[in-house]
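Here the complex is missing a single protein chain, while all its other protein chains stay put.
As written, the chain order gives the labels A, B and C, with residue 1 at the start of each chain.
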Amino acid sequence: MYFAHEVLDHGFIRVIDYMGDDGAITQAARVSYGKGTRSVQNDAGLIRYLMRHQHTTPFEMCEVKFHVKLPIFVARQWIRHRTANVNEYSARYSILDREFYVPAPEQLAAQSRSNNQGRGTPLQGEEAARVLEILKTDSARAYDHYEEMLDDRGGKTGLSRELARMNLPASVYTQWYWKTDLHNLLHFVHLRGDSHAQYEIRAFADVMGKILADWVPITYAAFEDYRKHAVLLSGPALDCIRRMLAGEVVTQDESGMSKREWREFQAILKA
Amino acid sequence: MYFAHEVLDHGFIRVIDYMGDDGAITQAARVSYGKGTRSVQNDAGLIRYLMRHQHTTPFEMCEVKFHVKLPIFVARQWIRHRTANVNEYSARYSILDREFYVPAPEQLAAQSRSNNQGRGTPLQGEEAARVLEILKTDSARAYDHYEEMLDDRGGKTGLSRELARMNLPASVYTQWYWKTDLHNLLHFVHLRGDSHAQYEIRAFADVMGKILADWVPITYAAFEDYRKHAVLLSGPALDCIRRMLAGEVVTQDESGMSKREWREFQAILKA
Amino acid sequence: MYFAHEVLDHGFIRVIDYMGDDGAITQAARVSYGKGTRSVQNDAGLIRYLMRHQHTTPFEMCEVKFHVKLPIFVARQWIRHRTANVNEYSARYSILDREFYVPAPEQLAAQSRSNNQGRGTPLQGEEAARVLEILKTDSARAYDHYEEMLDDRGGKTGLSRELARMNLPASVYTQWYWKTDLHNLLHFVHLRGDSHAQYEIRAFADVMGKILADWVPITYAAFEDYRKHAVLLSGPALDCIRRMLAGEVVTQDESGMSKREWREFQAILKA
Partner (left out) sequence: MYFAHEVLDHGFIRVIDYMGDDGAITQAARVSYGKGTRSVQNDAGLIRYLMRHQHTTPFEMCEVKFHVKLPIFVARQWIRHRTANVNEYSARYSILDREFYVPAPEQLAAQSRSNNQGRGTPLQGEEAARVLEILKTDSARAYDHYEEMLDDRGGKTGLSRELARMNLPASVYTQWYWKTDLHNLLHFVHLRGDSHAQYEIRAFADVMGKILADWVPITYAAFEDYRKHAVLLSGPALDCIRRMLAGEVVTQDESGMSKREWREFQAILKA
């Protein structure tokens, strides 16, 4: 678990330390629920029960600390998860390395037409080449200028680091220690590993999923069944399913759902 | 570190697991502050610098989990520290043990006259004996009644556990797993180990202090100098000290402080 | 909204202040999602979209502060919701009132046989009468003793308040100011208004539901559809539904679910 998993072109995730495992979760649950846990015979059954019924506190009993190297625009999404501890490399004190994220050609995607948030098909030919050229030359020039502004040799004063850094693009890599409990980590992996998440943060969430499968295999399997592959079905949607299972043909008009909801509902049933 | 430390008459604190140590703090600080930490040669110097300047995030990189047995009225104060993970023994599912806190005679204190919050001198003679008699017989009777209400034998139905428990006094013992990071634990030890804290929670905070001195000795020594034995000196108070050190005799009238503040200031200077 | 809603025998909930409304949620969402919100024409559609897709941060833009009077055993469950601000009446400084929760006869429930957590049918006849007698006489006696221990007249010293309180049962009423954001309040109402929650805290959650229906009617209606009446369907359960809708007869053996999960799944389909 402790080796560095490569992510994107220059990033990585490495486990620094952890506390607890599947056993620590059932240990905590058995204290909380006491006799209530006797009817669930084994650890796997208990963990699956806890996950299914969203009894989240036993999962908070495990903790893990990562060393992560990631582009700043990914760090900005990541930090929105507030229930975690962070120590980031400070560009006020230190000088950032010459490392920038440049997407692989298949990730150089168009703005999606149907989804304001997502990506469409990859750019092609000259347009793709031009975008890659912009990304590469702009970041190289920005780093040259960063060094030039910091330079305090030969009679120059040198701009302060805290100011010089602001000219670097958001594709520059930073790094941090990030520590969180297992419950919040699963939430992170769920949200950021989702198909609607930006590819670049999903790449990190996917690696975390693999680390979780090693570290807490029972919990991670339960997570896949009851979170990752689960759907939240609204009251009206559940009502429709009951009617459909009873043989009724239900249309959107009779469903109590808007057109958009109905479309989402159909996608769930067929996927 | 893993053995149970006895606290009060039936309570204990036991470390279940921990993550990190003094070295993990400096490791995180050196990532954050980079070159900024070079001038501080050794780990002890760096930890003392971080503590003195309230750079708190590196201390969040350590985590510890305790198993604690404590009276409910102590648990109610303790739980006010929100940045922690808790799994408590649930009296909805399980039956509480016949264990109640009864103070030692020297802790059977009068209401303080000067301090609305604190304790005065211990009760004496008949009054003390009467109080102890009340505490012992009431808790014994409450537990007898608890068992009687739960009893579902001999044709009786038995009251639900979640209701029966509400007749037990707040001196009954509960237990929980409590997990927190080192920064928040130091804050807990600082507030709850303070002379204004209620004796019964202070007894737990003091044991935690001893555990900390074993686990993170450099950090704990820094905590003693820069938190436990430190004082927050207001702007006006600092101004008075400067004038006094310059030879001026400052009175309360000329201090810019209220009578109460002045009294507190005098206590700081003389203690 | 500002009048006191009575809850249980001596409790209440009163809104002290609030900030924001349905409009504040869409205002924040339109800043966050910008052009992404244009396709959703109106506020109700946007709020329902946010709730359905668990975009929770816009709901955090509303805040509300309650004054609540509640029994201590309810307060102990309530305080587990950590993302809130609390100022509780302190029995270290002040003297508690002679007010105890005594359940109405129809709430004097037996321990459930099928559910370790819940309540079964109400106690009857002599057993019910005996339980009520215990609850009433024990709390009356405890309060008499509380006053006796505190008494500092006629040559007595008087026990400190912080100690005397610990002899009172968990059915005694306390009060607090409790302030939280709308997202966390909805989570509270969801968990504590659930049929598995203890009746006494559910009584408070239900009143909050009514307050929410007044304060943020669009949000509350969306909450009912997408949280309160919604179900989380696991991957295997969703797969079964697809097969059943395709005409297949699925049994527990072929479902990939345990017996317990299958029973829960059947209950969802029929309820």
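Heads up, the rule we're going with is that a contact is a pair of C-beta atoms (placed from the backbone, for glycine too) under 8 Å apart; a residue touches a chain by one contact, two chains touch by 3 or more.
Because the structure is a prediction, the values reported are computed rather than measured.
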item: Candidate in contact with the missing chain, chosen from C:Asp22, C:Glu127, C:Asp181 or C:Asp225; value: C:Asp181
item: In subunit C, positions touching the absent partner; value: 17-20, 24, 27-29, 31-36, 57-58, 60-61, 63, 65, 67, 85-90, 93-94, 175-177, 179, 181
item: Residues belonging to subunit B that touch the chain removed from view; value: 33, 35-36, 39, 45, 48-49, 52, 54, 116-117, 224-226, 228-238, 241-242, 244-245, 258, 260-261, 264, 268-270
item: Missing-chain contacts mapped onto subunit A; value: 71-73, 75-76, 79-80, 82-83, 86, 92-93, 101, 103, 107-112, 116-121, 123-124, 127, 130-131, 134-135, 138-139, 141-142, 145, 148-150, 152, 156-163, 165-171, 198
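The rule we apply is simple: only the chains that are shown with their structure count from here on.
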item: Innermost chain, taking as reference the mean of every protein Cα atom displayed; value: C
item: Euclidean distance of C-alpha centroids - subunit B vs subunit C, Å; value: 28
item: Where subunit A and subunit B are represented by their mean Cα positions, the distance between them in whole Å; value: 37
item: Chain centre separation (subunit A, subunit C; CA means) in Å; value: 31
item: Contacts with 2+ other chains: residues of subunit C; value: 116-117
